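First the structure, in the form of structure tokens, and then the observations on it.
With one protein chain removed, the remaining protein chains of the complex are shown where they sit.
So, chain A:
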């Protein structure tokens, strides 16, 4: 295709640099230009060629599209066909783009905010350092352990070591700890309410040496277990006068006793 140059003159009608569309080369010329949303028809005639100040005559065109076209026609009557046609084409294009501008301003417009390189770099570097200072894994683990200690998880995770440590430290009545329940067993024996049942299947099988101790009342096996309880208790009574650390191991020992007796109880029950 043949390449064409653009004309840099602001009064040019088509925008291309041709002999027929150069405002300097033609002594009778017309253009349509718009200013602040209003369209004007500019005309240049040969009579005013000597007066550069008055050279371009300007006519305001009406806002109505058809009326404006008629105005162009009556102003450029007897002018060459080419100029008239091109003026009307240019006017059409201008009105179209004005309409589009008005429509776009109503819609939401994207505001471009430029990135500042130095600031971006600084923020990235600070973020890396903050990440290292944060030590996220440790912080999360600490927080989870804290929550475990504060019993937010309730009964899901049972760690007897923890419970017995508490017993050691506090040495006071803890209603839910197993040690106290065992001490009171003498009274409860007659009622047979509190019993120690070893749960054989622990849901959390990943945990090492997790003996899940549950205090549950089973009224069916009262009598049989009472007997076993008394026997285990007598052995435990024998060991009670021992010192603290031995006492601490006492619950473990009793667990073993219960293990031995339990299969017995189960067979009896069955």
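The criterion applied here is as follows: a residue touches a chain if its C-beta (ideal position, glycine included) is under 8 Å from a C-beta of that chain, and two chains touch if they have at least 3 such contacts; residues count from 1.
Definition applied: contacts and distances are computed from a predicted model.
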{"item": "Choices \"ATP synthase subunit gamma, mitochondrial\", \"Sorting nexin-6-like\", \"PRELI/MSF1 domain-containing protein\" or \"Ribosome production factor 1\" - which one is the UniProt name of the chain not shown", "value": "\"Ribosome production factor 1\""}
{"item": "Sole residue of A:25, A:60, A:101 or A:140 that reaches the chain not shown, by the stated touch rule", "value": "A:140"}
{"item": "Interface with the undisplayed chain - residues on chain A", "value": "107-108, 119, 123-124, 126-127, 129-131, 133-134, 136-137, 139-141, 143-145, 147-148, 153-154, 156-157, 159, 161-162, 206-208"}
